[in-house]
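In this view, the complex is presented without one of its protein chains, the others remaining in place.
Order of writing sets the chain letters: A, B and C. Residues in each chain are counted from 1.
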Amino acid sequence: MKLFEFMGKELFKDYAIPVPDGRVVRTPEEAAAAAEAIGSVVIKSQVLTGKRGKAGGIAFVDDPQSAQQEARRLLGMEIGGFPVEHLLVESKIRIDKELYLAITLDGGRRCPLILASLEGGMDIEEVPEAQIVKYPVDVTLGLRPFMAREICRRLGLTGGQAKAFSDLLFKLFKLFQEMDAELVEINPLVISGDSLLAADAKVTIDEDALFRHQALHRVEERTDLEKKAHDLGLAYVELEGDIAVMANGAGMAMATLDMLHYYGGKPANFLDAGGGAGVEQTARALELLLATEPRVILINIFGGITRCDDVAKAFATVKEAKDLTTPVVFRLVGTNEAAGLEILRGIGIQAYRTMQETAQKAVELSRQSSA
Amino acid sequence: MKLFEFMGKELFKDYAIPVPDGRVVRTPEEAAAAAEAIGSVVIKSQVLTGKRGKAGGIAFVDDPQSAQQEARRLLGMEIGGFPVEHLLVESKIRIDKELYLAITLDGGRRCPLILASLEGGMDIEEVPEAQIVKYPVDVTLGLRPFMAREICRRLGLTGGQAKAFSDLLFKLFKLFQEMDAELVEINPLVISGDSLLAADAKVTIDEDALFRHQALHRVEERTDLEKKAHDLGLAYVELEGDIAVMANGAGMAMATLDMLHYYGGKPANFLDAGGGAGVEQTARALELLLATEPRVILINIFGGITRCDDVAKAFATVKEAKDLTTPVVFRLVGTNEAAGLEILRGIGIQAYRTMQETAQKAVELSRQSSA
Amino acid sequence: MAIYIDENTRVMVQGITGNQGSFHTRQMLAYGTRIVAGVSPGKGGQEVEGVPVFDTAEAAAAQERLDASILFVPAAFALDGALEALNAGMKVVVAITEGIPVHDAMTMITIARQKGAVVVGPNTFGLVSSGKCKIGIMPNQIYTPGSVGVVARSGTLSYEIVANLQEAGYGTSTVVGLGGDRAVGLNFIDVLPELEADPETELIVMVGEIGGTAEEEAAKYIEAHVSKPVIAYLAGKSAPPGKRMGHAGAIIERGRGTFQAKVEALSAAGVEVAELPFQVPELARKILA
Partner (left out) sequence: MAIYIDENTRVMVQGITGNQGSFHTRQMLAYGTRIVAGVSPGKGGQEVEGVPVFDTAEAAAAQERLDASILFVPAAFALDGALEALNAGMKVVVAITEGIPVHDAMTMITIARQKGAVVVGPNTFGLVSSGKCKIGIMPNQIYTPGSVGVVARSGTLSYEIVANLQEAGYGTSTVVGLGGDRAVGLNFIDVLPELEADPETELIVMVGEIGGTAEEEAAKYIEAHVSKPVIAYLAGKSAPPGKRMGHAGAIIERGRGTFQAKVEALSAAGVEVAELPFQVPELARKILA
């Protein structure tokens, strides 16, 4: 779960990581009041995407009137598909140098990875590898002073700056671990003399660990439909095509989409009904798909733990209840296959045996109905 | 550093470990006031030694007047050589069962060791081994829920009691680690229904870690002389004999005492002047010894890192400054031995080469001067 | 000879009294797995499918020699369960549980490594030494002994491929499910050396997907160290960036983890990359012919 910059900075404050003086506002009038109180400010659109600077989502102003004006402009914007609903009005800070500091997860090493560079302020992807210090931290050791010394040495930081940097690094690492973060990123981390200031804050929290962080405000990145699916315990991603897809297993669902693409079709969604879904869950998944009003529905079930008869039963129920007219292409193999096929035949559906036949048929039908 | 029971219980409260309602008092009047406020109470002498119950250091009273009377009696006692200066006046509690719980250090395994038994209330040394659960905890794992479950299983605790016990165990382990404890012991740990109460508290903090616990009140177990030595960075233990001993190295000092005993002598102290003591430190150590007015002084130096000439020089200086008349038996071998012996000869002292000659001579002299 | 587990592996089931636990205990027993103990706190003394249940793993280990454990415990308690198994001496811990916090996963994996043990998963279907021992939740009927070693990030997709292979007449030596999470105990590069060294394996099939760099690392490893033929199928070619495709690990982020990068790396390492799942047996036929 990505946090807005202002939420990340609230967390930073909890961990005594210095951030510029600032306020979150939702209206031009509040922006003016904030500028009145703070003085020269920078107004930053709060969106869950990068590159807002390049998109014109940041404004520097010196008086409340300009603040109001710019805030109005920003609140009317959409950046990377996200409407701007909050602004962070912050004190302008003196910038001697911009560093980069992040902690992320290293799936290969299965441990937190500290990324630091003296070249901050730009996208880290644009910084040459040689300028980036990468330091993995063994989770059973945690961050230790000797590690901070080594990172400072590699960066070339000494004296007061090294001390301030290490101090901040320890706080950030603590936040990373205690808050179950997947990513904490400060870019730029601003040097003002010997002191450091987090000018930006990107924080992503592990959704699977949210149960440990009840106090944390929930940020919703999902579309309404995706949220509904999530609440049902289903993995669902909205796409832009016309063939609704349901498969059991994430890899199977991805492979089904790939095959539709391969044959020239356009899937409307990714939906993993789960490796061992029963009647109830399958029915819910189907209802969800119908709500998107697709041209064709493709159901691809390899029954392992999932029982084919359960899926067929669920489908039959939903079909009847919803008086389904959308064409459905079914593939049903594996555990209790015969019983499942029998049920489908009973409602007039002839299932396929292979993924490729299924996909080809779905693409064909989607073309017919769009013609 | 051993803590008084009332200090241990203050720590317990910091860690939300339940203790009986109570107050520390220093006068019979305060004891009466405490009893007035609390009701039926137990008054416990606060001394840094066990077995105070058997020594009559605990009283149960039901009214303020008896509290005052008993407090007066207790405050006049000495238990195991310790005068009673504080009393803990605590609410009497209902006791369904007395358990034992401690966490100590296992030097063999180099890890904390949890000791628990359903047989509490008596000295743990008196409980049969089979009745004691011993559970070592890997320091890099820390205490984990599965460990608490296993301990409860071995104890035979279930349901609400297991839950309460585990909960308390986690708090106690946290205290043990965070406070750098060498020992935390609750005996008895009282079961009152499904809730648990620490009726006693024995806590020993690692002296070497006190720098991390500035807020902790210092308890002084040392004699004045031992304290003075400690402040000088010397390991010193007061003994009851008449031969003052200085040696370099703890093992060497112990061996010297042993040898004096072997030849029938009585050492006045243990003093480790350090493995690499210089002129200054050696002089301080000598001055300390003189303050005890021994009959004989034995100095046993095996110069490794310690330089014999440094020791001789220090001795000569102190001898002159203090106009030393006490007989001194010197053994000086090792690094810069010749120069050291030369200095000693200059002040009329003939040093020995072996420990045994030195010890025998010191014993002989101690007999002469006591005759 | 087999890798990780074999017919002598003695297995403990954690969470054996739950729905999933008892169902899969029955399935695994039916496959021939030697399940000798179950753990379920507070249920010690019971039996599930004839398997004795203990309150703790230590209690179980005191009664039975145990080599491996399979975890069916809720995500919030999975770290504790895995550590319990490791602490009781288990050398293979299969974490079926989905939705384990990634910090917990990193901790269990790191501690396992320190103890010379492996965690399989989390969010894995398990692993099977065909005809000998299945520790997982996959359908029994598709794993017949053969010479193809399979290592996969996803469950049903690998079942599909294994079933296709079976239909084409190719059995499997060992099939390992890596798990769909961001940090898993075994990556491709951990399993590849085992399959390379395994005399029962003649051909290696990798089932990968978008997200992370496990396939790219595998490609480097294969180029340098693997002499056996390798076929790969990768899912997610058509997935949009920035979206998790079911698995926590299946996401293209900041330009990393793309389908193209993985295919290029694997192809450069001499791996045959199948475009569609059903092509895997066709490629196998060409190679093994």
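Points worth noting:
As a working rule, contacts are C-beta pairs under 8 Å (C-beta built on N, C-alpha and C of every residue); 3 or more make two chains touch, one makes a residue touch a chain.
A quick note: this is a predicted structure, and the numbers were derived from the prediction, not measured.
Interface note: of B:K13, B:K54, B:R110 or B:H217, the residue touching the hidden chain in the full complex is B:R110. Among B:F4, B:F146, B:F165 or B:F302, the one in contact with the hidden chain is B:F302. Of the candidate positions B:A16, B:A37, B:V139 or B:A291, contact with the hidden chain is made by B:V139. Only one residue from B:P20, B:G121 or B:P267 touches the chain missing from this view: B:P267. Although one chain is not drawn, the whole complex shows that of C:Q20, C:Q46, C:Q114 or C:T144 it is C:Q114 that touches it. Seen from chain A, the chain kept out of the figure touches residues 138, 140-141, 144-147, 149-150, 153, 158. Hidden from this view is one chain, which touches chain B at 105, 107-108, 110-112, 125, 138-140, 177, 180, 182, 206, 208-209, 211-212, 235, 237, 239, 247-255, 257-262, 267, 270, 272, 275-276, 302-305, 333-335, 354-356.
By definition in this document, only the chains that are shown with their structure count from here on.
Averaging Cα atoms per chain gives one point for each, and the point farthest from that of chain A is the centre of B.
More C-beta pairs touch across the A-C interface than across any other pair of chains. Rounded to a whole number, the gap between the C-alpha centres of chain A and chain B is 57 angstrom.
The mean-CA centres of chain A and chain C are about 26 angstrom from one another, to the nearest whole unit. The residues of chain B that reach two or more other chains are 140, listed in rising order.
For chain C, the set of residues that touch two or more other chains comprises 111, 114.
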